[in-house]
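For this view, one protein chain was removed and the others were kept in their places.
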Amino acid sequence: MKYPKSMLLEMLKKMMEIRYFEEKVVDQYARGAVPGLAHLYIGEEAVAVGACMNLTDEDYITSTHRGHGHCIAKGGDLKPMMAELFGKRTGYCKGKGGSMHIAAFDKGIIGAMGIVGSGGPIAVGAALGIKKQNLDRVVICFFGDGASNEGATHEAMNFASLHKVPVIFVCENNLYGISVAQHRHQAIKDIAIRAAGYAMPGVVVDGMDVLAVYEAVKEAVKRAKSGKGPTLIECKTYRFRGHHEGDPNLGLRYRTKDEIEEWKKRCPILCFKEKLIKEKIAKKKEIDQIEEDVKRRVEEAFVYAMQSPFPKPEQALEDLFA
Amino acid sequence: MKYPKSMLLEMLKKMMEIRYFEEKVVDQYARGAVPGLAHLYIGEEAVAVGACMNLTDEDYITSTHRGHGHCIAKGGDLKPMMAELFGKRTGYCKGKGGSMHIAAFDKGIIGAMGIVGSGGPIAVGAALGIKKQNLDRVVICFFGDGASNEGATHEAMNFASLHKVPVIFVCENNLYGISVAQHRHQAIKDIAIRAAGYAMPGVVVDGMDVLAVYEAVKEAVKRAKSGKGPTLIECKTYRFRGHHEGDPNLGLRYRTKDEIEEWKKRCPILCFKEKLIKEKIAKKKEIDQIEEDVKRRVEEAFVYAMQSPFPKPEQALEDLFA
Amino acid sequence: MTKMRELTFREAVVEALDIALERDPKVFLLGEDIGYYGGLFQATQGLMQKYGEDRVMDSPISESAILGAGIGSAIVGMHPIVEIMNIDFLPVCMDQLVNQAAKMHYMFGGQMKIPLVIRTTCGAGRGGAAHHAQATHAAFMHFPGIKIVIPGTPHDVKGLLFTAIEDENPVLFIEDKMMYNLKGEVPEGYYTVPFGKAAIRHEGKDITIVATMRMIHKALTVANEMEKEGIGIEVIDPRTLCPLDKETILHSFKKTGKMIIVDEGNRVGNFGSEVASIIAEEAVEYIQAPILKVTAPHVPVPYSPILEKEFYIPNEDGIRKAIHKVMEYA
Partner (left out) sequence: MTKMRELTFREAVVEALDIALERDPKVFLLGEDIGYYGGLFQATQGLMQKYGEDRVMDSPISESAILGAGIGSAIVGMHPIVEIMNIDFLPVCMDQLVNQAAKMHYMFGGQMKIPLVIRTTCGAGRGGAAHHAQATHAAFMHFPGIKIVIPGTPHDVKGLLFTAIEDENPVLFIEDKMMYNLKGEVPEGYYTVPFGKAAIRHEGKDITIVATMRMIHKALTVANEMEKEGIGIEVIDPRTLCPLDKETILHSFKKTGKMIIVDEGNRVGNFGSEVASIIAEEAVEYIQAPILKVTAPHVPVPYSPILEKEFYIPNEDGIRKAIHKVMEYA
């Protein structure tokens, strides 16, 4: 493969971090230990990782209710992330945000927005700010197939394309907005087609293939940085778990077991692992080593979160204004 | 021509009604006699008339801040319209709505919305209601090029196309949203292109040609009534006056005199008149007769408005709830 | 007398919707995940299966389209009941609510009716944080033209929902999501609970507490405690914010001279501010003590359970403190 091994292994590692981080959440949620809602990214790891591999800490992302993957891919530290999920004072947001609102500004993570579609205008604003300051940076705006039908998304795309700001719209089309299948929420098949309505390029990629996502976003970053404006990249992907933990039977009220199983065969981590081994880029042992390392760090993050103190009740009054 | 003469003369008459009605408003506004804002349709008459000629009183329209043309074309009576503009009790809305909020529900005019873009969802709702009741009706949603960038417009189109409700989106692209030229508010040239993003047909027509508009809408009505869903029709047109009365020099702060003059040569009424005479469909005398008749009726409407009483101040408290 | 059957608040909602769909073919439901999913809070469970996808419509995530679809279809003769999953999402489609639905009857001089019910949910306590746990009902009171319903019991949620459906105006119907599992007696079949008629949930002569939604039950807990201490608390559930039953509130206040409002909304611009203002205008000569508000502090809803449950959400302790404070003026 044409990619440096270190990068490929980094991608694998990041995907595993997301996976194991969230499997910890699954486990803890089932025990009733997670104090709020948790929307898991399991199955979609290739999107965030493939996209963010093109970015540095200087670049920005906006994230969604399903944000753990974006955050980890962009360099978020597992410890304050996990602590945030448990509402601890050491969390990224001091326990005020929780799973749906993680930001890590020093890593360029502007933040996860719990209102579907609301990240679009803000991402475009950040890109406008970059352009005005002549910075060599880009913004990635992650959003879902469901979010593509929000008015704010439309306004954001029109504005971005008009002013050719350096933003990339990465649509995670996991085929459902909660329980509503794509064909039940829009009459189109490819969301990327909407790009034409803003005179920007729109591409469809296999969102289960981290390298496909990487390449598409790479192109878009180049375009954005050269002043040519935004790109819409639709990643076809699938969530393996329910809409959020607690969605009964992983969502079997609105999708079939067969469908889930079919997609699971395309697990972005498994497939990538196999590929690396098959193409002799890494040995299984090497990969197992990475995996062990990730598991250990997730466990450490969990212990960190557990041992961290809660905020004091009165701290609810802090942070309203700067 | 393949059209019945009566229909062609009706179209001409309606366009003239709009024109003369509004010229009266120009005159009265200049005298300071109109108590509120007035956004005139002069120059764009072919759009409303061409479109509404396909409708009956049973069909519905939603209108905009620039609504006089839609209202007259859909059968609104000049007298209560004029009375409304002057804030009289005999106005369509008892003087509560004014120029920007005329509704005439008995004529299927759901109403003019002063908030740009807000008519879209409501028009779609009316179409949904039609579908649910199995009625043989359609809704036309008029909106501007500026409104095409509102989030609500996007949501309305997606919803309409998904549920194949009988609505027709008629975009009056008069090249400006107030002072902002189309190329300064969106990166695309043809708004109709956005239809593809909803899997519905999108067509561009000459909005200065009443028959072109008529034909396009006719097709769309057929489609809508046969359960195939919405169509987006973009009518390229131009307003001859400022954004609203009071916009200095008819908008010369943001457009050129030459541009205005060029478009005025394509006046939908003048051109249609000439065409009818040239193609020997009507004699000049006949047309003059219609024109005189229209002028007289506008004058009557004006007198009616002037002689009508104002509401009583306490009537401000009426009509909050049904 | 035999005891009436009990249902949860959620079951009462489902039953009301079921009956409404059954009774009137013009009624239909539209909202996000109300179909296969049965509503995020299971308050529409089974209805799509029973009535089909045309009458229980899942929607795209397009709240302005949802409200517009409700407004437009209501105008042409339907009786839509639309759902905005959380009150936190109403700002996304606020224009359709406060500028269109609320104003169309007035600004068009009364030409058309808009029999539209907008169901939504509010309330903290599940770790929803800033975007999924607000209780912003008071903000909507400032916009004329919408009726606002805030049911407080399983009995009421059913009866008020029927009244909302019968009403020919836009009705914002707010269900406190922390009450969905609350049980209470609920009559079978069809019955209505009128708008603008507050319920006195507990009688007392010393202090009037006006409490909303879940807070009613916290107030009742305290009222029962206080009864034993010899303090008589009158607990009033306004049931609807618009129309507001000023008479019942004022009548009670004129008796007690002391008022506490308990409401989960943020402190400034709270429903309680409006109540205080009514008293200060219309019953000033009866005021015997400061009018206190027990509310959420004026910050967004925090996530951490410590912050949310132990500090943010108004609780019995806050009510007790307020009672003790006003009793100093006895």
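Order of writing sets the labels: A, B and C. Residues in every chain begin at 1.
In the analysis below, a contact is a pair of C-beta atoms (placed from the backbone, for glycine too) under 8 Å apart; a residue touches a chain by one contact, two chains touch by 3 or more.
Please read these numbers as outputs of a predicted model, since none were measured by experiment.
When the full complex is examined, the chain removed from view is found to touch A, B, C. Which of A:M16, A:L37 or A:A127 touches the hidden chain is settled by the complete complex: it is A:A127. Remark: the omitted chain is touched by one listed residue; of C:R5, C:K50 or C:H298 this is C:H298. Interface note: of B:G114, B:G129, B:P166 or B:P268, the residue touching the hidden chain in the full complex is B:G114.
Where chain B meets the omitted chain, the residues involved are 34-37, 84, 87-88, 93, 95-98, 100-101, 113-118, 146-147, 149-152, 177-180, 184-186, 253-254, 310-317, 319-320. Where chain A meets the omitted chain, the residues involved are 60, 91-97, 101, 103-105, 110-111, 113, 115, 118, 120-130, 132-133, 139, 151-152, 155-156, 158-159, 162, 318-322.
Seen across the whole complex, the unshown chain contacts chain C at 88-89, 91-92, 94-95, 97-99, 102-103, 106-107, 129-131, 136, 138-139, 141-145, 242, 244, 265-266, 268-270, 272-274, 276-277, 279-282, 284, 287, 289-293, 298-300, 302-303.
The rule we apply is simple: only the chains that are shown with their structure count from here on.
Interchain contacts join each chain to each other chain, per the touch definition above.
Taking the mean of all protein Cα atoms as the centre, the chain whose own Cα mean lies nearest is C. The chain with its C-alpha centre at the largest distance from the centre of chain C is B. Chain A and chain B have CA centres that are 45 Å apart. Chain geometry summary: the mean Cα position of chain A and that of chain C are 36 Å apart. One finds 41 Å separating the Cα centroids of chain B and chain C. Shared interface positions of chain C, defined as residues touching 2 or more other chains, are 59-60, 62-65. In chain B, 151-152, 155, 158, 162 are the positions where the chain touches two or more neighbouring chains simultaneously.
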